[in-house]
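For this view, one protein chain was removed and the others were kept in their places.
Chain nomenclature is as follows: A and B, assigned in order of appearance, with residue numbering initiated at 1 for each chain independently.
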Amino acid sequence: MSSNLAICGYLSADELAACLPAPERMAKGPVAVIECVQDIPCNPCEEACPVRAITVGLPITSLPVLDAAKCIGCGVCIARCPGLAIFVVDGSRPGDEGTIQLPYEAWPLPEPGESVHALDRAGRRVGTGTVEKVLSAKAQDHTAVVTVRVSKQLLNTVRAISVEGRAEA
Amino acid sequence: MTQSDTDIIVIGAGPAGLSAAAEAARLGAAVLVLDENDRPGGQLFKQIHKFFGSKDHRAGVRGYAIGDSLLAETARLGARIELGAVVYAIYPDRRVAVITADQRRLLLTPKKIILATGASENALAFPGCTLPGVMSAGAVQTMVNLHRVLPADKTLMVGSGNVGLIVSYQIRQAGGKVAALVEAAPVIGGYGVHAAKISRLGVPILTGHTVKCVHGTDRVEGATLVALDDKFRAVPGSERDIEIGCVAIAVGLTPLAELALMCGCGFTYIPKLGGHLPVHDDNMETTAAGIYVAGDITGVEEASSAMEEGRLAGIAAAEALGRVAPSEAAALKQAVWARLNALRTGRFGQARRDAKERITAEGRGAHVV
Partner (left out) sequence: MRILRHPILGNLDEQPPVFIEVDGELIPAREGEPIAAAIIAAGRLKLRHTRKSGEPRGVFCGIGRCTDCVMTVDGQANVRTCVTPVKAGMKIVTQGASPEREAQE
């Protein structure tokens, strides 16, 4: 098993290398990041993608492979992943900030416009962000998808948010 | 319930038992499911997370929704479920002794029996382990997800298998805090994605650590954690005190197999799957003819595989009663085996498959009882 994930419970930079999008792709528009590195039998992401950008195939323990060129960053896969391991990052806006769409299963849902702490994979605060959108349609089955605006430098680092004085995600 | 109108008695209305009942009823058998609890579903309704697998395994569906559809299926197919019914004996002649919810004592004589009694959680001994507030992770999960009660504001989780990882996440979802998750082994036992979900919420996962002791007057007030060396010995001087109100123990499960033992089923011992468990063949039939097993009773795995084993047992039991032609039964069973084998793959599943193959190797052949 990948060493940092097995010992500490979160992916290290090396383990992530295969999952992270190329900088040029991130600058073009939203793209999915599938942080799934263990061969577990699981493939809802493949079925979820409306443009067939995700391939798992057979056996279903195969790791999902993203065709970043096909991916439109719609984020449908985010709520469908049972492991809550998929995010969509967008580094295409002019200026210093980009957005991350992440799965959110806590109460209360954050509000658009709200300022939040941006957390890394180890739960450490690495900056602040602003909530832009909160989507919780019936098809998502209680996995809300929150779009948060953060510094572009944090797009490959931030994977959770927390709100001061409220139950954390 | 009367004594003579039941083809198959299923003991346990969890995912394995309900799945067995559904398949057998679908094939025309008269099925009665007995469960000692006052609600069906076993541990399924506490599983509020989305399941893995493929569409065939209902991947992406939350455990309780799968439970609801299983109950609807068994009802639609005419399988009867009797709750609050304690099966306290199965005699070697196959008579099943029951005390019903209204205190009637019955001796039933089904043609086939399917044992789907599941498993129970292991305890862990350490000073203070009997204090109120030290409870199994499953008990915390029951309280939080079924009864909407949080035992304490801050919990220490002991054990990093999927139960420990998932229940830690569910404590956070319920508004509680997890001070830490300790795991004696040097690596996390459960899925990386489950660990990642709680890590990014700031729950520290401390591998190579365990709980040294827990203190409090009438309830848990604090715990001392300690690091372990590569021989699992406490490292002197590495103690750390934390304040918590609850200690959740997630150190594995053991099959509830007393009834199988009682009626003469052959057993084997496989630590990886929970210890002493009844062997079975590819039809889920034990070495005691006419007695089948399915689910955690015959090896602790997960709800998904329990349901498939249940379906196998239900089909096989109905086939043995002549309710379905062998060729059709073979096709039905093949489809279930395909789904079951797909679950037992990968770094977590393959080891379980190897262990289950040892069980069926011992369980195949002539029945001895």
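We adopt the following convention: a contact is a pair of C-beta atoms (placed from the backbone, for glycine too) under 8 Å apart; a residue touches a chain by one contact, two chains touch by 3 or more.
Being a predicted model, the structure only gives us computed values, none of them experimental.
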item	value
Displayed chains contacting the withheld chain	A, B
Hidden-chain contact residue, picked from the options B:Leu107, B:Ala123 or B:Leu261	B:Ala123
Which residue of B:Leu77, B:Leu131, B:Ala185 or B:Cys213 touches the chain not shown here	B:Leu131
Omitted-chain contact residue, chosen from B:Pro40, B:Pro151 or B:Gly202	B:Pro151
Identified contact with the non-displayed chain, of B:Met143, B:Ala185, B:Cys213 or B:Ala289	B:Met143
Where the unshown chain meets subunit A, residue by residue	105-109, 142, 144
On subunit B, residues whose C-beta touches the chain left out of the figure	36-38, 48, 62, 120-121, 123, 130-136, 138-140, 142-145, 147-153, 173-175, 217-220, 245-246
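The criterion applied here is as follows: only the chains that are shown with their structure count from here on.
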item	value
Residue ranges of subunit A in contact with subunit B within the complex	1-2, 5-11, 35-44, 47, 59-61, 80, 82-85, 105-107, 119-124, 141-143, 159-160, 162, 167-169
Touching residues on subunit B, where the partner in the complex is subunit A	49-55, 57, 59-62, 172-173, 175, 186-188, 191-203, 205, 207, 342-343, 345-349
